[in-house]
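Heads up, this is only part of the complex; the chains shown haven't been moved.
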Amino acid sequence: MLHLVNKSPYDGSNLNTATSIMKSGDTLLLIEDGVYGAVKAGKAASLLEGHTVSVLGPDLAARGITKDKLADGINVVDYAGFVDMVEANDKVQSWL
Amino acid sequence: MKFTIQVNEGPYQHQSADTAYHFAKAALDKGHEIFRIFFYHDGVNNGTRLTTPPQDDRNIVNRWSELAREHDIDMVLCVAAAQRRGIVDDGEAERNGKDATNIAPGFRISGLGQLIEGGIESDRTIVFGD
Amino acid sequence: MSKTKKMMYINRKAPYGTIYAWESLEVVLIGAAFEQDVSLAFMDDGVYQLTKGQDTSGIGMKNFSPTYAALGDFEVNKIYVDKESLEERGLTLDDLQHLVWEDEDEDWAEKDSIHLVSRAELSDVLADQDVLFNF
């Protein structure tokens, strides 16, 4: 199962809810304003611990976040990689 | 693989319509099929031909219309949502006594059943919204 | 369309402040005609959709909360409510409408539609679905 979070973890509760529902084997993809959750130095990064997390590269770049700022173990994908993740998982849950 | 994409927000206000477009394009580039793109809630506002974005900005509506034309994609605006937001085709104009239409090329107005059908017939359903 | 899929509608937004709750319910009602295996989840602010005693006369909007009580008649009777979300908001099951359905296989016995679930149980229910609709 693929989980999408598109909002800042500092504004909404979506990342919190998503990570509380995720099972081992599930993957989280941060997109749009959700990518702020991937920044290592941010308070919200602790929510990602123990989860498989990817982040959408074009959204990272738009927000001026370089890869060295990301929490450890986070995979960066482009839109093609996003499509692959949707294909590789049996279903998608958008935490809107 | 066959995808159905749901778009819940209008153009420009939220990034959802952009992300949905880039996702759809990437899926097509990889040889996947888009069974349907269903526009719901304010998402129906993606289907008005009356927008004139600034010259140095993307034209979200035209981008959808071109994608539909090039790849023969079924792009459906929910009729109930479209009526609430004022997106009108010829049939709706006649039924509701409207003196103008604003639907953009490549879009059609239909019922919510089209979304459910998309969920049934597709291998994956992906929702983009706020 | 011969396939039967497990379809879940996940409701996480409060009613009236935004239209998602109401337009989501419209999808559920239409979707009921497709004879799929349908269930609903209410979590986060979505639990507010099911509260009793909503009176929208003062804000001039349509009160759609009575529609939830009709879901049983549409054979939509698997409604999962997240316990944690209720607790955080100071709500209990008593604050929610009592939603029921009649079981044809047991001489139309009236049964509860709402299942109060922990976050872990809800996670299992989601994992078991084929399609998830988010609003």
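A, B and C are the chain letters, set down in written order, and residue numbers restart from 1 in every chain.
The working rule: a contact is a pair of C-beta atoms (placed from the backbone, for glycine too) under 8 Å apart; a residue touches a chain by one contact, two chains touch by 3 or more.
In this text the structure is predicted, and so the values were computed from the model without any measurement.
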Worksheet item: Written as a formula, what is the chain make-up of the whole complex?
Response: A x2, B x2, C x2
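Note that in this section only the chains that are shown with their structure count from here on.
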Fill in: Centroid distance [mean C-alpha coordinates] between subunit C and subunit B, Å
27
Practice prompt. Averaging only over C-alpha atoms, locate the centres of subunit A and subunit B and give their separation in whole Å.
Written response: 25
Practice prompt. Provide the list of subunit A residues touching at least two other chains, using ranges where the numbers run on.
Written response: 91-92, 94, 96
Worksheet item: Hey, what residues on subunit B touch two or more of the other chains?
Response: 8, 125, 127, 129
Worksheet entry | Sites on subunit C touched by subunit A in the complex | 10, 12, 43-44, 84, 119, 122-123, 126-127, 129-132, 134-135
Worksheet item: Where on subunit A does subunit B make contact in their complex?
Response: 4, 6-7, 31-33, 58, 78-80, 82-84, 86-87, 91-92, 94, 96
Worksheet item: Which subunit B residues qualify as touching subunit A in the complex?
Response: 1, 3, 8, 15-16, 19, 22-23, 25-27, 29-30, 32, 124-130
